[in-house]
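Every protein chain except one is present and positioned as in the full complex.
Moving on to subunit A:
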Amino acid sequence: MSAPTTALGLRMPTRAWTRTAVRAVLYAAVLFVFVMPLWTMLATVFSGSTLKTGQMSLFPGHFTLTNLRTAFRFGVGRGLLNSVIVTGVGLFLQITVSAFAAYALARKKFRGQALVLLAILATMMMPEEVIAIPLYLVLGKVPDPLGGGDLLDSYSGLILPVVGWALPIYVLTGFMKTIPVELEEAARVDGARDLRIFFQIILPLCRPALGTCAVFGFLMIWDQYLLPLLVASTPHMYTMTLVVTSLSSSQEQPEGVRMAASLMLMVPSVLVYLGLQRLFERGMLSGSLKG
């Protein structure tokens, strides 16, 4: 920055070069603290040098794919597949049902509306961590809509509990309220009914908000740990988070292999974040500032 004061109005040390130097050192410190650990993970995965437990590489000397290949031999492929299925289907359902609910909340006035809003608020105080034990019992009672048995150790059990989420309902309700009602009224005069108005007018206009919800929903479902821990009991149902922890608890794999699994867990989130950063920050701020 060329201005003598920062945007904050704090004057940095007077002489320009001192100021630049101090800032550069602080920038380097930020990168060292927040990025370096992630970089060492990457370097360790692709490094062929033998490491003692707890050691990590700074640079991938003797570049190799062995760690990655070994990790895939120990369930990373299956974990990725499961996580992609659960996140893909879960996210699609989450956004669909949230958009439906948001349409009713944003556009309709009905008896019991306040109660519904209260119920949605209440669910925010019932995360898996708080209801883990009874949730586990419930999952053992509810039949799997996709086939025999209950929800334990099934895809439905990994997916359905994360579909209902208050955040996208709030985001979409808020967004739909900003869409002018006149657009729908024109369609109504032409004889369109709620379902058609919803799909042909409201949903296309909601695209930015849907994007925000998709980013948040992706991270929320992808990062799930406690729910898969409760649901998945056989390794072929393990999602990526469980594969990572089970690989490390075996303690037999070298750092490189364990870091390879962690890397595979991390890369999709980072790609989604980097690709859709603007949507992400907008959602974060609307969530935290307006509450």
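To be clear about the criterion, contacts are C-beta pairs under 8 Å (C-beta built on N, C-alpha and C of every residue); 3 or more make two chains touch, one makes a residue touch a chain; residues count from 1.
Keep this in mind: contacts and distances are computed from a predicted model.
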| task | Refer to UniProt and select, among "Sugar-binding protein", "Carbohydrate ABC transporter membrane protein 1, CUT1 family", "Alpha-D-ribose 1-methylphosphonate 5-phosphate C-P lyase" or "Autoinducer 2 import system permease protein LsrD", the name of the complex member that is left out. | result | "Carbohydrate ABC transporter membrane protein 1, CUT1 family"
| query | Who touches the missing chain here, A:Val84, A:Ala104, A:Ile179 or A:Ile201? | reply | A:Ala104
| request: Among A:Gly61, A:Gly77 or A:Pro127, choose the residue that contacts the chain missing from this document, as touch is defined above. | output: A:Pro127
| said: Using the document's contact rule, name the residues of subunit A that touch the chain not shown here. | reply: 1, 6-11, 23, 26-27, 30-31, 33-35, 37-38, 40-41, 44, 52-56, 96-98, 100-101, 103-105, 108, 110, 113, 116, 119-120, 122-127, 129-138, 142, 160-161, 163-164, 169, 185, 188-195, 198, 219, 222-223, 225-226, 230, 240-241, 244-245, 248, 255, 258-259, 261-263, 265-266, 269-270, 272-274, 277, 280-281, 284-285, 288-289, 291
